[in-house]
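For reference, the structure I am asking about is given below.
Complex shown without one protein chain; remaining protein chains in place.
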Amino acid sequence: MNGWTLTATVALGAGVGATVWGVATGPLRRRVVAQNLSSALACPGLLLLAQGYGRPAYIDLALVLALLGPVGTLVFARLLADDLAEDPPHAWGVTFAVAGYGAVVVLVLCAVTGPGRAMVKLLVIGALLIGGNLVASRALSGGFARSRRG
Amino acid sequence: MDAQTALRGALEVLLWWAGLTVLWLVLISTVDTLEWVVGASAALVGALAARAARRAVGGR
Amino acid sequence: MDDPLIVVVLLLVAATATAAVAVRDPVRQALVLSVLGVALALLFTVAQAPDVGLSQLAVGSALTPLLVMLSVRKVRRRQGDGKGRAP
Partner (left out) sequence: MTRRARLIVLALGGAGLAALLIAACFDLPRFGGPWHPYGDRAVHASLARRTANTIASVNFDQRAFDTVGEMSILFASVLGTVVLLRQTRDEKRALPQPEEVALPVRRYALVVLPVAFVAGLYVIAHGQLSPGGGFQGGVVAATALHLLYLGADYRALERIRPVGLYEICDALAACAYVVTGLAGVLAGTAFLANTLLPYGTFNTLSSGGIVPVLNAAIGMEVACAVVVLLARFLDQAVEIEEESGKP
């Protein structure tokens, strides 16, 4: 067990643990935010694990999660638009905090990796993750004006 | 479709193709000729999908 | 070697899976299910099975929620007029 996996243990236990609590209890608006944050918290955890195990190939998992995690949230934002319109979520503070955590993890890993294509790959994953989660948050708080049938 | 539209469409596909080929080269670990060929073909399919998607959304 | 990490992620999976069973409304269940997918992917990663983790991520993060939510929408549309819910 090294520093990377130790950080991942703490971050995953506290972060994803909190989102599990958030998604299992409370009103719908809190649950969708927790679902969005679960992928935003797990993806940096996967990057830390890839670094901790010394296996660059594991980064592909973080790539797929950064791409599809926000898509999953868009599914809920799109198909629950009517329910969320009555009671829209407002959780920008915690969303930006989690996005900042992802940015810090990506930047630290970039500094460790050093310049090269591997660093660009990390930056691409970071951009997809943070951009995706912010857009998904936007979609949750009124991204779909009206949802009749389409 | 007039000449200008066709030109703009071709330019759009070309830009996406270049961008997605660079993305492919970033994702892979070791670069060789076959990687270039496969990456460029995949990027071309992606670029055509990007243009088709934009037209499907815009052309309404 | 990485036992604390495996224990933490196992507890996460156990808690999420229990929540997925305990929650009764299909919509909220789909939300828990999507978090369960992420937790399972983490478990497979710490158990050094990234291929399985990648399958879990690919299926669990977007595809399963989409299938469940589309089914929910179909059912709601059928009940729509009777219950006064937006179609």
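Labels A, B and C are assigned to the chains in the order they are written; within every chain, residues are numbered from 1.
Assume a contact is a pair of C-beta atoms (placed from the backbone, for glycine too) under 8 Å apart; a residue touches a chain by one contact, two chains touch by 3 or more.
What you are looking at is a predicted structure, and each value in this text was computed from that prediction instead of being measured.
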| item | value |
| --- | --- |
| Visible contact partners (per top-of-document touch definition) of the missing chain | A, B, C |
| Residue touching the undisplayed chain, where the options are A:8, A:24 or A:61 | A:61 |
| Hidden partner chain, residues of subunit C it touches | 1, 50-51, 53-55, 57-59, 62-63, 66-67, 70-71, 73-74, 77-78, 80-81, 87 |
| Hidden partner chain, residues of subunit B it touches | 16, 20, 23-24, 27-30, 32, 34-35, 38, 42-43, 45-47, 49-50, 52-57, 60 |
| Residues of subunit A in contact with the chain not shown | 57-58, 60-61, 63-64, 67-68, 70-71, 74-75, 77-78, 128, 131-132, 135, 138-139, 142-150 |
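The criterion applied here is as follows: only the chains that are shown with their structure count from here on.
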| item | value |
| --- | --- |
| Interchain centroid distance [CA atoms averaged], subunit A/subunit C, Å | 15 |
| For subunit B paired with subunit C, centre-to-centre distance based on mean C-alpha positions, whole Å | 34 |
| Multi-partner residues of subunit A (each touching 2 or more other chains) | 57 |
| Residue numbers of subunit B (touch at least two other chains) | none |
| Contacting residues of subunit A [partner subunit C, same complex] | 1, 5, 8-9, 12-13, 16-17, 19-20, 23-24, 28, 31-32, 34-35, 38-39, 42, 45-46, 49, 53, 55, 57-58, 60-61, 64-65, 68-69, 71-72, 75-76, 79-80, 82-83, 147-149 |
| Subunit A contact footprint on subunit C (complex, rising order) | 1-2, 4-5, 8-9, 11-12, 15-16, 19, 22-23, 27-28, 30-32, 34-35, 38-39, 41-42, 45-46, 48, 50, 53-54, 57-58, 61-62, 65-66, 69-70, 72-73, 85-87 |
| In the complex with subunit A, residue positions of subunit B that touch it | 23, 25-27, 29 |
